[in-house]
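A protein chain is absent from this complex, but the other protein chains hold their places.
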Amino acid sequence: MATVYVNDKPVEIGEARLNAIEAAQRAGVFIPHYCWHPALTVVASCRMCLVEVGELKDDGTVQMQPKVVPGCQTPVKHNMVIVTGEYGQHQPNEPIPTPLNYPANYGTPGQRAKKAQADTLEGLLLNHPLDCPVCDKAGECKLQDFSYQYGRSTSRMIDEKNTPPNKPYISSKITLFTDRCIMCTRCVRFTREYSGQGELTVLQRGEHAEIDIFPGEPLENKLSLNVVDLCPVGALGSKDFLYKQRVWYLKSTDSVCPDCSTGCSIHLDTNKDIVYRLRPRENPRAQGWFMCDEGRLGYRYLNSKERLMRPLAGPRGQLGPKTWREIIPALRRDLADRAGRSPDQVVAILSPWLTCEEAFLLARYIKGLAPTATLALGPVPIRGEDDTYPKDRRGRPMQPVRFTIRAEKCPNRRGVEEVLRHFQGEVIPFDRVRDRFTAGQVNVAWVTIGASPDRTGWDEESARAVAQAGLLIVQDLFAGVLTQAAQYVLPSCGFSEKEGTFVNHAGLAQGIRRATNPPQEARAEGQVYLDLMGVTGLFQAASVRRELAATIPFFAPLAAGMDPLGIRLGQVPEPVA
Amino acid sequence: MTPFHFWTTAITIAVVLFVVLHVVAYMILVERKVSAWMQDRLGPNRVGPWGLLQPIVDGAKMFLKEDIIPSHVDKVFYILAPGVAAFTALVALAVVPFGPTDPSQPERYQFVIAPNIDIGILWTFSTGSMAVYGVILGGWSSNNKYSLLGSLRSSAQVISYEIPLGLSVLGVILYAGSLNLERIIDWQVQHGWNALYHPLAFLMFVTAAFAECNRLPFDLPECEQELVGGYHTEYSSIKFGLFFLGEYTHMITTSLLFAVLFCGGWHLPFGLTDGNEWYHTALKLVSILGKTAFFLFFYVWVRWTLPRFRFDQLMGIAWKLLIPLATVNLVVVMVLREYEAPLWALTAASVALFVGATAFAARQTTPPVIRRTGNIHGLPTRV
Amino acid sequence: MPIAEKDVKWVEPPKLGLFDYLYVPAVVTGLMTTARHMFQKPVTQQYPEQEPDLPPNYRGVHRLNRDEQGRVKCVACYMCATACPAHCIDIVAAPSPWPDREKYPETFVIDELRCIYCGMCEEACPVDAIELTSLYDLTGLSREEMIFDKEKLLSVYDQTKNSPKDPVRTSAGRLSVASEPPRETPKAS
Partner (left out) sequence: MAEFEPVLLRRILKKASPALDAYRSDGGYRALQKAVAEMTPEQVVEVVKASGLRGRGGAGFPTGLKWTFLPKGHPGPIYMCINADESEPCTFNNRILMEEDPHQVLEGIILSSYAVKATVAYLYIRYEYGPATRAMQKAIDEAYNAGLLGQNILGKPGFNLDVFIHRGAGAYICGEETGLIESLEGKRAWPRIKPPFPAVEGAFRKPTIVNNIETVACVTHIVDRGAEWFKSIGVPADPKNPRDPGSYGPKLYCISGHVNKPGVVELPLGVTVRELIDKHGGGVWKGRSVKAVIPGGLSMGFMTAEELDTPLDFAGPGRVGCLGLGTAAVTVIDDQTSMVDVLYNVCRFFEHESCGQCTPCREGTGWMLKIVARIRRGLGRREDLDILEEVGDRIGIMPGTTICGLADGAGWPVKTAIRKFRAEFESYIRSGAKAVPLPLAAVGH
């Protein structure tokens, strides 16, 4: 067992191979850094993480190195002593550790590191423009934060700053404010090591160094927008988010990206019920640190004015707006009537965009109406093949794979399948029930879609087939062939507007949370099912999840509640005979 | 008994009503003007020269404004209340002389609506205290807690101050030997103004009258800060105007009473009014109206001088100060009257009583000393 | 800051003599004071005929300043909207059409009815683009009329820029003071 002393505080690091930043983090000490990122190689060039290191000798004395060293580049080993610029500052509730036996000529511990950090910040700010008011990063900018925390309040430089021109051409999705760059080269390393095609590079030398692309080869890979998150300052900006909102207005909610079955953990940044951006949330159990551009920019439909806003009902082709208060009893009556007459001809199509809780409730409701009803898995959108990164210069995938964009463009096929398997012993894909529709053997069809409009999985032919059902109830976000043919259209909620559980391709269950209110009268699917079952009160994902965990063995690990990083669900049980 | 002339009475009533209503209207203007001057402002000056037409537009406004009857009020009493308030105030005027009267010459024109009423003062007091009826009705029927609280305060106040009001004026009646206001003036014409012989009674009468009129510093029923306007919160348009009318009529009545009871009515010293020529009559008329006008002005004057009392202070003044003092004062006056002491002795006794009572009160009241025993809000404890 | 004993001033109630207890003299003194004021010169200003005498720091209608090229000076940083306690400022930012600036307000709307004229926006502005003028007679016949958009706020600038009461408080066109080096001349010591 290795012990490291961070600001006098002993930390057990076990067998882990850590650098000083990570070791300090375990001791609750933050070492500021720009260029270091756990997913990228170490370059130790920003010189922000400078610390003083030494070794605790067996006789209890400490031998300190005469110079400061970058924490990111310093692997820790047993009995290593790390002194940061924050030496002597403690958390209010923390016991103050006993000071180590520092050598007499050493001076005040932490002073050198502190000065070196302040000097580095002074250097970084020499040529950094003071345009925080117009910079989109202001508010979440590491340069702002660290300057406030570790830097000086005034600049001693009176000479003109370097002002290299902006480079909006580096990508169709990204713009570069060159003057704000602090040359941490995180973006360059990301494109070389993670996405692989190395579109970004450094031009020029010294203080005139600039990030740029190679002529005519813009940064257009599918992971490109991650460089915006990686950029610790406001140099790289997403054109999609540029000038839309100041970040301090945004409310961040932990959620999951629904656009493919990788299920990247994300932060959902919203303000006043409008989703402004998606950012990846670090999650080693899911995707790691990053997310793809497709998912990141795939939120726009949530803010669309074209969404279905209120429930509609009426004879085919003569739908009229109704209130939920009117529509729920009518629907219940209609369903009970028809299901009672032909219980075999009831089909529910569960979209792979439903949360596990919603799928569970719908399945239970339909099976309660007609035990012989068919529950089918809705069309699963598959597009192309799994896209893996890094890629080489020619765009060919390379090993080892560090990031995968899945071909399956829906968040919860796995979860819905498990629910279906529980209720009828097998998963009936949509293709197997389509013929029953064309043959006119379906009296009642309950269709849920609720997907991003470009990844519903429905083609027109299937929709026309389903439209022949005797009674068609459609829950969707947007109007389409099916909603036109339906007698009941129930506006549903996007993933930012509801709560629940998604299970990704690998069986990782993650919770999504409600970040915005649905537009107008739209109502989350789960709430509709509860209303139909006559359960009063609001839909609470947590309580339904508990019930789900108690009912279906696959979901049993969820009984204790949801972990922010998700819970890996076990082996798929054998189908019930 | 004075013969009753229907037409004379009718014309007098008409004239008095006309004058009083206009005086009320202009009283409001005067009040606003005087208030402004006292606060270094200009006052209304937009309608007519110096704002002289202001009362007319105010009145027009009162009539023309939308008359809102809130849905939650008790309609009958709600509508009745302002009428009662105005009516009782006006009725009190019936016995108050507003010009030269001479009870010894009943055939001459008497400047009073109902001349020679032997229960004159009793009439004014009883009708005047009826005013509280309007206030209570208004507050109660409004169905609004602030209105009700205001009206309850008002009734408590008016009832309390009825007593010193009556007690203080008894001495005057004892000497005049009549409740007839004309005879009281007559007595003063012969012996000099009552204010000289009953200064303490005068002081108490004025104080109690202020309270009766709900005027500052005793305008608690309608104090805006605490009660959103008091009993007439829910009233608007002409109904509100009627309350106003009643209040100002009350002021006119009491001002006339000040003049009549204590300041010699139409009498002027140095024989200015001794005679029966037409100019004497005119001078007498001017004299009594002038005195009334002064007291009306005095109402406004006091309003901007003294701050409002607290409700407990208000009741304390009535019950702990005015009523005992008035009682003692009455006893002293009765004793002096019985032993036919000279009139100057009345003045001396009055002043002595006031000073003596003050000295007694000063000895009783220890000045408040700030003592803090607990440590409140981190303030240091005073040892 | 806690209050120290030395900061507390203890005031004893004055000792009243018999004369004071009579109250009547005090009341008379008060009446005299009031009466004296009746004859003093009124301080009233006759507004429509007479322009009011405003203090120099009077905070009236907002304006959006222009730079020396006549463009809106605002850089759409939302500092004013953030600082505004009444939430009356609404800005939509966009990339600026001019090369020397990155961001400009596409729309800039102040709800003058909602505004409490506290001046925080002016204080927050890093480029001295928003200022409160001495215009006090702000009236309108509808709510819509009182919602000032960018053009209207700029027109307030055009209207007030030459008024001696509303000097443009910084030299036009320059960015904030914060981005400028301290003005120092080489010392000839």
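Remarks
Order as written gives the chain letters A, B and C; numbering starts at 1 within each chain.
Convention: a residue touches a chain if its C-beta (ideal position, glycine included) is under 8 Å from a C-beta of that chain, and two chains touch if they have at least 3 such contacts.
Because the structure is predicted, anything quoted here is derived from the model rather than measured.
One of A:12, A:207, A:326 or A:392 touches the chain omitted from the figure, and that residue is A:207.
Set against the missing chain, the residues A:156, A:305 or A:396 yield one that touches it, A:156.
Considering the whole complex, the residue from A:20, A:50, A:327 or A:466 that touches the absent chain is A:50. The residue from A:2, A:42, A:309 or A:407 that touches the chain not shown here is A:42. Residues 42-48, 50, 65, 67-70, 73, 112, 115-116, 119-120, 123-124, 126-127, 156-160, 162, 182-183, 201-202, 204-209 of chain A touch the missing chain (whole complex, contact as defined above).
As a working rule, only the chains that are shown with their structure count from here on.
Among the remaining chains, B is positioned farthest from chain C, on the basis of C-alpha centroids.
Annotation: 80 Å between the Cα-based centres of chain A and chain B.
Distance from the chain B centre to the chain C centre is 48 Å, each centre being the mean of its Cα atoms. Averaging C-alpha coordinates per chain places the centre of chain A 45 Å away from that of chain C. In chain A, no residue touches at least two other chains. The touching residues of chain C, counted against chain B in their complex, run 2-3, 5, 8, 10, 12-13, 15-16, 18, 21-22, 24, 27, 30-31, 33-35, 37-44, 46.
Across the interface of their complex, chain C is touched by residues 34, 36-42, 203, 301-302, 304-306, 354-355, 358-359, 361-362, 367-370, 378-380, 382 of chain B. Residues of chain C that touch chain A in their complex: 75-79, 82, 93-95, 101-103, 126-127, 175-176, 178-179, 181-182, 184.
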